Every structure is written in C-alpha cells, then in structure tokens.
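Only one protein chain is missing from this complex, and each of the others stays in its spot.
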C-alpha cells in the first residue's frame, strides 16, 4: 500500500525487462482496458500475494491471539482467544460487505478524499475478471486477490485493540464496537492513506487519491492505518473502561510466556506477508521490505534485552519478544523505503522509547493498558512513521520515492528532502491520533452508555472464560 | 482438483495473454510432447503449488493434531498426536509406493473408471522430466510437484478419521487400518473423482476419466474424497469400536482448548493451500478459491457462535472454532466455483446443521463420535457438496464450468442447470457414503476380529499415552 | 547452495524453454552485466525464495525453540526459548554486518578459498539493484533476497548448538560464543562449501570457489555447514561445560512433549524452505528436493518408531518426531540430488543409527548432550553427507551433477562415479569435524576461562528461567 | 469433629462424591496428589532413558464431619472407591479441634 | 501447637497473607485445591455437552502456630477471607504433636 510517489531503481529495471519479454505490447500502455490488464498479471505476483494474505491471517490467528493470550491470567485465556478469533471473522464479513467499497473506491461519495462510496458494496462489480493496480505501470493483480489481502489488514487492526482492555470487556459490546469502529474509523483511514487511482491512471486524474496520500505521507505497510490507529483506540478504550479489579495491587503475571513467545514468533514470520506483501509484487523492492523487516526486528529485540540488562540486570524473554514486536511495528511504514542498515538503527531506537512508556510512564500515569497496546503499537508506530521520513531518503541509502504524476512513473531522487518529509509524516501522525482518538472515544462512550462495556465485578473475578463463554482453558 | 468441465472467464483471459507473451508457439498445442510441456511450466505456478503442499502438511501437523489433541483428556494427548504424526508418515510412503499410481493412472487396469493401474508403482516413469496437466490448456506442472501436493491430501484424510474413536483405539491396529483403507477406499475414490486425461488430451479421449468425474460431479478441492469419505469412515469406526469407558456418564471436558484453537487456526491458514492450491495454478481463479474459503469460514464461525448465543446464552470459543472448521469443510468442494457472497450464505447455513448433529442428534442416537468427525466433516461435507451445485451457477455469480470436450476448452455458461447439477451432486454424495461406509465397515470388522481394535479397559483408563506409548504429555 | 557441478535434465529443459519465451536475447549470455541481470529475474523465483526465507525463520522460531523447549524441565523452558530467540536476533545483525561479506565474496582476502573479504561489510555494494547468481545460466535473484535467505541459515545453525548444553549455560557467555563462533567457524564453513562465481562466470574463473566446493563435495542444502558443524560444536560444548547437576541420577523427563511435537512439525514444514529453497529457483528440481524431503522424513519417523517397537515394545511420539528430525537432517545434503525411492531408503537407514547414539552410546560414554544435538544432527548429518554420494548417482535415479566449467553448463551423467564421490564426501565430513570441532573447542575454552560458561549450582537448581531471566514460564 | 482424608484413584472421584452426598455430606475439598506405594507406575522411556517411577496420580479428598458421621463416611468412601485392584488407596481419620465458616463466622458442627 | 487449615477463595490469598504477617506468622504453606460445597461452579458447555460441576477452584492455606496464637490466626483469617458471599470457605484447626525445622533440626515452637 502506499503513497503519492514511491519505489526504486530496481523496480524500474525490472519493469523494463518485463516489457522486453512481453512482445504483446510495445511500451507501457496508459490507462489499459480490463482486457489488457488481464494480460498484465504475473503468476509469481499472484502466488506471492496469496501467500502473503495467508501469512497476515496467521499473524492474527493464532499469532496475535497467543501473544496476547499468554499474557493474561489463565481464567481469561479463552476470552482473549475468542475475541481475536471472532473479530477476525466479523471483520472479514464486514470487509466484503461494505468495507472494501468504503476504502477502495472514490466514486459516488460526497468526500472522495475521506471515504469511498458504495459502488462495490457486497463486492458488486468485483469478480475474477476485474483487476487492481500495483505500484508499477502496467502490472496488475486479480482484484479479488487484492481484496483478500487487504481484508487481512482489516481483520488484525481491530484485534490489536483488545489487548488494551483485556480481562474486563463485555464480549457482545466488543463485537458491536468493532463493527462500528471499522466502519467509522478504519475504512476512512485506509481510504485516506492508501487509496489512489493507480500508476497508469494518476497522471490523468492527479487528485483521485485519499487525503493523506495526497499530502505525500509515506506509509509503506500501515504504520498509521494499523498501528497508530489501533494503539490510540486502545488507550482511549482502556481509559473509558477503567482498570481491572485488583489492578495494580494484585499481582497479574502472564499465565504462559510460552504462548506469548509462540505468538510473537508467528507475528514475526507472518509480518513478512504484511510488510513485503504490501509491495503488491514479487520483485527486488519486495526483497528490500523483507530484509528491512528482518533486521529491524532483530535489532529491536536485542535492544530491549540490553535495556533490561542495564536496568535490572536480567534480560527477559518477554522483553525480547516485546522488543521484536516494537521493531516490527516501527519498520512497518518504512519497510520498502529504507535500507537494511538504517532499519537496524530504527530497531535499536524504538525499543528504549517503548520501554519507557511500558515500564515507567504507564505506571506513573496509572492507566491500565493491560497488554501495552498503546506503549508498543501506538508509540512504536509513531516512532516508525516519523523515522520513515528519514530512512526513505536516497541520501541514506533509502529507496526514495517514485513520481507517479508523470507517465510512466519515474524515479525522483533529487527532490527528496528529509525535513519536508518528516514534517509531512508528523502531520499524518497527528491527524491519525486526533481522528482515531476522538472518533474511538465517542464510539466507546456511546456503547458504554447503551449496551455497557464492562462485565460485573463477580464475572470479572471469576474470569471471563467461564462467565462469558462457559468454558475453561485447561483441564489437566 | 476437479471435474468434467470447469473454470471461468478470467482463466480464459489470462491464458490468452500468456500465449501472447510466449512466442515459442503460435496457439495452443493439442496433446503436447513432454519436451513441449517442459516449456509450458510457469515458475509462479510451481512456487504456489509447493507452498500449498507445505500448507496442507501444516494442516495435519501440527494443525489437525492439535485441534484434536486439545479436545481429549490429557492422559490421551500424546496418543492423538502420535496417531496423526504416524498416519502422515505412513500415508506418505504408501502414496509414492502405490497410491499415486492407483489414483492417477488409467492404463493397465481392468476398471479404468474405478481405479488406476500399477504403471507408476514406486514412482516408476515419474521424474523431474515428466509433467502433470493443470486445468488450463498448455499449462503444466512438474509431475513430482503434483505428486507431492496430492500426497498431502492422502496424508490428512485418514488422519481426520481418528477423531471419531479417539481415546480408545489400539495403535498398531490403527496403522494397519490406515494402510488398507487408503488402498481400498481412498485411492479409488481419488481416482473416481479427480482422475482425467487433462485439457489438452480429453477432446481425443473423452472417456479417459474417473467415474464421478464422468458423471460431471463438481468437487473443487475434495469434499467427497476427503471429508465425506473420512467422516463416514469415522462414524462406522466409532460404532464398531464402541463407546469410551465411562461415556457419557463421566465428564470428559477438553484438556486444552488453547491447543484446539491453535490447531483450528492453523487448519484455517493451511486450508488455503488445500482449496486454492487445488486450482493447480496461481491465477484469478486461485484468488476466487482463496477469498471464498476466507469468507465462508468467517460466516460459519459467526453463525455457530450465534447459534450458541441463542441456544444457551453464551458463545464459546470451541463453538467458534468448530464453526470455522465446518465452514472450511463446506466450502471445500465449492471453493473455486462459487462467489464470495454465496460462499458467505453457505457458511451461515452449514453451522446450524452441524450443530444439530453434534449437540443434539449425537446425544439422542447415543454413538460416541469423540471429536465429532461425522457431525462436522461428513455432514459439513454433504452440505457443501450439494450446495456446490447451486453456488457454481453463473446465474448466482458462480464460476460455472468449462467444456473440456472441445479443444481448446471453452467456457460454457448457457448450459448450466442448477437442478441437474444438484442431482448429480447428490448422486456423488450417496455413492461416496455407500462406497466408503460399507468398505470401511468391512475393513474395521476384519481388523477387529483379527488384531483387535481396542486396548484393554485398564490401558484405556490409565490413558493411552502411558499404556501405548510409555510417555506422559506434561511434567510441569 | 552448492557444489562444483550440479543439477539435472529437467533444469536444462526448463532453462531452454525460458530462453525461448524471452525474446530479449538470442541465447545465454556469458557474464551478463548488472543491467542484463535485471532482466533475468523471475517473479516466481523471488516469491519462492522469500517464502522459503520465512519458512526457515519459522524453523528457528518457534519451531526449534519449541522442539528443544518441550524437552527440558519447566524451570528452564524460558531460558531455551530466550536463547534461540536471541541467537536468531544477534545472528541476523552479525550476518548483515560482516557475515555475508565473509561468506559470499572472494575479493580482497588473503585466503579466497577459505573465507571472503570485507568488500560487502555492512552490505556495502549490495542494494535493490544488485543480483545474485542461481544454479542456472542467466537466471538471477535480487541480491537482497539471497542475503536474507542465507541469513536464516546463519540464524538457525548456532541455535541448534544450544540443545547440547541446555539447562546449564550462562546466557551472556552463550551470546558471546555465538558471535565469535559465527565469525570464526560458520562464515568460513559457508564460504568453503557454498561460495562460487556462478554459472555464467565460472568457466572464465574456474578457481573462484570455496575449498570444499572445489573438491567437488556435494551438499545441496547444508548437511556439513549446518548440521555436522552445529552437531560437533554441541558435543564439544557439552563436554567442556560438563553434566547437569543431578545427571544422570535425577529423572529429567521432558516437561511438555506437546511443545516438542509442535516444534518438530514446524521444523518439518519449514524445512521445505531450507531444502527446496536451497535450489534458489522454483522449478522441477525444487520439486525433487521437496518430495525427497517429504518422503525421507516419513521413512525416518516410521523407522524410529519401529526400532522402539522392537526394542521395548512401544513406539513413542518422542521417538517418531526425533526420527523425523533425523530424516530431515539426513536428506538435507541430498535433497535435490537423489530420487524419492532412494531418499526413503536413506530415511529408513538414518534412524537406527541415530537411535544407537542417542539411546545407547551416549549413556555408555556418559556425556550429557541434553537434547541429543550430536546424536541427531551430527550423526544424522554424517550419514546424509556420505549417502549423498550414493543417491546422487544417475544410475540410481539421482539427479547427477552439472558441469559448470563449460558454458553454458551441461549435464554430465557419464562421468559420475559413486566411489569417487563417496570418498570426496567423507573427506568433506572429516574436514568439517576437525575444523569445527577444534575451532569450537578453543572458543568454548577461552570463554570458559574468561567470562565463565556456567551459572552457579544454586542458579541451575532454581532453574535458569528465574535465575537468569527473572521470569516463570507458567502461572496457571 | 473428624477430618477424613482419603487417597483414591482419580476415576473414582465421582463415585465417592455421590456416596458422600447420599450421607448428607455437604462439602469436601479435593486435591491432585501423587502416590508412592505398592502400585507401580508405568515405565516411561524418553529416547531410550527409562524412568521407572513408582509415582501414580491420585486424588486426595478431605472431608470434615462430626464424630458420629465419621465411621459412615469412612465406610462409604471405602466402598465407593474400591475397585479391588492394588493402588485403590487409603483412608486416614484425624481429630479436628475447631471448624469455622468464613462467611458467617459460625463455628463447630454448624460450620460444616 | 495447632495446624490451622483454611480453604479460601483464590483472590483472597493476598489479604490473608498480610493479615497473618501482621500477627507475626512467619511462614505458611499454600496449595491449589478444588472445593465442593454450597457454592456451585459455572456450568460448562462443550459442543452442547453440559458439565454442571460443583467444583470450584480454592486455595488451601496451612499454618502451624503455637496454641496461644491459634485463635487469633483463625480470627484474622476469617476476617481477611470474608467476602460475605457463599463459598468463602472454612477454617479447621488440628493438633500438632511435633514440629521440626529441617535446616537446623530445631523442634517445637522454635521451629516455626
């Protein structure tokens, strides 16, 4: 997904060679017809995007579910697993019903820069014979492949939120929240950041793009739309719902760090689908996004462990995996834009900042963000979003940006300015914090006053597994 | 895998463009030589099929093993894991030894519509220089890629059966059963449903196909061969083996729903290899199969949770994941043939039907299908198989069928009749129930009377982990 | 990765057809320029290599971590998970910092046959516009894709070692060891076995290759570099560190064979990336490597279970999964070179040999290789390495070897001699045992005398989770 | 009052509970324990290393009742838990000086 | 000496421990148990199969103290563990004949 201008020299070279091998057309075709698009699909791209979609699903289930579930007390284990599993399921249905249309169309809507229309509601006008643009001229994906890849992002984002108020939310209210939040917050955010006309069409319709895309904000794989968005919603939610009974007096150690480690590992593995898949093709830039994701995560895991070593003498597994997730979050907006060495720096930087929030500021401010959704996803997302403006710079070995306002799109190294870009990035971050923060607060508030967000104290004390779902996680 | 005629417009378009880009031949070649086939392999297809095979293996181990294992009591956990792990291993060996030949050849056999011959026994005449047909004219896979993809189906199918009589079967007898059952039931079923000459050859040999394929039964990824087949064998097995000691008086709650949830999630993720991989190519139809699999599963998970909500006020995680599996089963035969919206309907419908069997009919009839193999896989498979006749209809947005009796194969929307097709589907279901039900019963019966199917009561009460395998699952 | 000459007929045929479909050049180009290489990248290959890299990461985390972790006592569970997780992270950073340069360059180094130079230190001169050779003429990968694929091998190899002295190593000392060992042992080994100029360049620079590659040693996916190397280092380490407190008197049963089974299954699934990914392309030979990996593993799992059945009457899950891993290890060097049927024989043979070491010789010699790294990885690796010389023979259906000293590289069946090749294989095995054994011993010794390798007896008895990491794995 | 402490086979728990309910016993406390005794456990073998533990999973039941009921509790437990096989377990009876119901503060037999 | 054995609700453990520390009790032993009693457990339903157990997770605390302290231990426990709801649990007091500190071999009240 992406941005007003993007990608790198390698992509250009590769595209050139592809044209060479494809005698059916002489040069790139401006605004190809659907029939022509059908000939512009590469099976390698399709294979990569489908496996990427499967990987992103694996991030949510079982990845995120276990990462979160291991951290709660055993009496709430199933409730976390259930919340993630059902959010995934509900979000999938909402996505094909109206989400995709709101996010990825721009016709028949009063505010085409803010949110799409209903032309593709219930996947009307989408079939195995329609196509979606990639970031390269004259390279297309079958549209349903794009729909399902994007669907997995709409599944995981609301699932991220639940960590902030785990162990104390009413299940039915949560599901209602998710449907409303996707509709009012996520789909518009996705539209504003990711929607554009595509490289073969933009030159002729230079304003057909989402608001933040139009600003030139860079977000390779979803730092704003996914992590800052979910992180701030989580914070707002945990403030409105209130602290867990017994917090912080009663000790609430993680019930199974083994599950948390499995979850973190699967998040790491699946994140390649998220970040490298976001290139929409299987080319050299995909490789860039892949290796950047790998090394930033390595660096952040090491960095967190080092902070713990210095702070209290023992590096912990929970620290290492938390650092890895922070690194994954931070590299997300920059994945295909930076270089491996600057990604490592980014990884090293993000962990101490998140650590500060998680281990110190949270305690001081006294909010009960059970699983540190704000401290890791929102803060990590902000660090990554801003750093993207720096690491994308060709002067630092970054991939720079493509100029899509000309046809065919061309590489535009000269015009890159770190300071201008960082300002744009900060603007995008602030916009997301306000839009999602305020919007989410309103949604939480209304649901709290109507359905009620919180189970009874007794139900909470007994554990949500039994009180909400009538099950017990373990019967050894 | 598939059917007398298949696939959609997009496939046609894509094929056309491929030809355009491949100057080595002028148009499609009828009955290409092996040398020509070597030039008709796309690396994107190979990548997709190999990763699909890996995904299907992951469905069995650890997916299915954990899904089942979490549901038994902890004293039988390892026995379930061991059964699945060893069935996978044994089936792999049987498949390359004689299974592939019996399933996917039609020469030198007295009943070429029922079962293959021995021409490819021990993979004779199969090498890195032989090729297997796909569903598109002039598109081939290296034959070993096809062999190993199909192998993973022969691994998981018998593994599905063990859930029906978990916690009470003799390990050695089970392994003998699996070898015999694969040989006498599974390979013939696979042959009857999936064997055909291939699109470049069928026009010249219109009868060179398996029995059910010849009937025109639609089964995109194995509803009959895998799920109905395993489901009915499981039912027969649990009837012959008898109930667990203590059933239903003694409570036998699942020992770890966490494992069950991990298993279900990996089944979901892996099922994309199963369903979308069954297209044998990486194109727009693969995308159709992928998204249908996704949304049908979402719908079925939601549907089961809703049924529980209405029935006793609490949606459970076990319900949600059971629903997801039911949805995966039901969409299997229809995956590449329906449309996302009809797949959602299918998902919503299958869960209440399976719920009825699992939560009510089983109890009333009093059989002890420990892990609901019949209620979920057989019933879900039947619902899916019949519904396939409906959702495949182009009138409902389905992909319709290809006419492979002409060369090159052409799309044939006009002739599709839902009622005719549904009748054919029912015929195929009944055939499978009878063939596999009777055949499996005979095999179980003979093994019971010779080796004996059941361990001693003491061994069962102590738990199969210790009594059969000399191990303990957990030593915390 | 590979060897002085390699690959098979199918590769030839496929290459030919690729040229046919690529009108941009007339025949294979000797020593193409970087610009030409850019046109020699196939998106299917890129997709396959990226997913392979993700699969190999999954082998380490969570795969290997769980496989090992399940086998220790619960008080040391997190320490094992942490060791593997941090080794992966540290190795990733070391790899891009100097590892890749030492392993895969041959310029500006005093001993180009032993170790590379520093020309690509910190990935200097590596970008999205540079390319890496495959085993086929005129087929290239984006270099960063190759870098990250190879990175995952450098991550898992040192992680394998920790099993030999699990439950009794100081964390900080281990991390220091890993950095030094990678630098002094692993990178040179990788260079000696895998480095070569590439098929388009070798004819002109016939000596530009690593030492063992020059000998003609066959190692398709890393039997020497990964398994023998790690296995012997583990043995040396466990001898220098000494036995666990209480060993062998105190019973130390695995704390969760469920975790071990999950780990083994994910190792199996991920190993396709390791073995079939090592072909660097997505073609028929990749299929060969894939199916050989599958069936050798099946055979070895069955074989180990049978040995246990005969030896003490009960086949165990731990036995079956250990056999599977032994099979995976043994097939690694032979994966793309043998045929399915000979791979099965190899799988059947390796298990009894490893069993002998694990269940008998270890006890007699009295060393405490906690998780049998030597017995499974080193012994299994040796069996596989030697057997590779046999199964690769075209006379046995093997893929034989390619002659890369001519351009374009040609298939050379006539010259294959099993006895010559086996001697070469044995030479390579002995070299690895001595090089890695002596080198690792020196490193362990120096670290032991300086930092100290072992925690206090009290810390060991309390468990490393609490004493080294301040955490507890389970709080049910 | 007496504390009747019984070590039984796990699958007998339900039978014992029913038998005690029939006597009017309103409460009991149950824990998972491991027993050493005449009954030997299965030999476990992990990669060839044998562990011949004589440790067997058992259930410990603790019931406090008044002195009169104690003999009948013992008898009922003995009968319900009896399978006739080695390892069926033991019943021990101890004196209890005082009993308190936490909720109400009631003491003595009314606390049970 | 007395053994005070209390069956309490799990989330009350911390309160009880603090209350006992305040009395100068230096040690205690805690185990996880399951209780049957008036308080009924939640009904669990797995694929339609209902298990109406009356088995509730509880914590058992065992404290040995000298005879004089015993009544105050009982009282303090009763107050700290009291939530006023059914299932708050019981306290039983038994006589202890002898106590030994393993490390030193000290016996009697000095061993506590």
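In order of appearance the chains are A, B, C, D and E, and numbering begins at 1 in each one.
As a working rule, a contact is a pair of C-beta atoms (placed from the backbone, for glycine too) under 8 Å apart; a residue touches a chain by one contact, two chains touch by 3 or more.
As the structure is a prediction and not an experimental result, all values here were calculated from the model.
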item: Interface partners of the hidden chain - shown chains only, full complex considered; value: A, C, D, E
item: Touch with the omitted chain, as defined above, among A:112, A:163, A:254 or A:273; value: A:254
item: Touch list for chain D against the chain that is not drawn; value: 2, 6-8, 31-38, 55, 58, 60, 74, 77-78, 81-95
item: Residue numbers in chain E that touch the chain omitted from display; value: 1, 3, 17, 26-31, 64, 94-103, 105, 111-112
item: Where the missing chain touches chain A, by residue; value: 248, 251, 253-254, 308, 312, 314, 316, 318-319, 322, 355, 358-360, 363, 372
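FYI, only the chains that are shown with their structure count from here on.
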item: Touch-network distance, chain A to chain D, counted in steps; value: 2
item: Set of chains whose contacts include both chain B and chain A; value: C, E
item: Listed chain pair B-E, C-D or A-E that repeats interface B-D [over half of contact pairs the same by residue number]; value: A-E
item: Comparison of B-E and B-D (more C-beta pairs in contact); value: B-E
item: Chain whose Cα centroid lies at the greatest distance from that of chain B; value: E
item: Copies chain E and chain D - interface residue numbers shared by over half, same or different; value: different
item: Geometric centre distance via CA averages, chain D-chain C, whole Å; value: 54
item: Separation of mean Cα positions, chain E and chain D [Å, integer]; value: 18
item: Residues of chain B touching at least two other chains; value: 21, 23, 42-45, 47-48, 51, 253-254, 262, 312, 314, 316, 318, 470-472, 474
item: Touching two or more other chains - residue numbers and ranges from chain E; value: 44-46
item: Chains that touch, pairwise; value: A-B, A-C, A-E, B-C, B-D, B-E, C-D, D-E
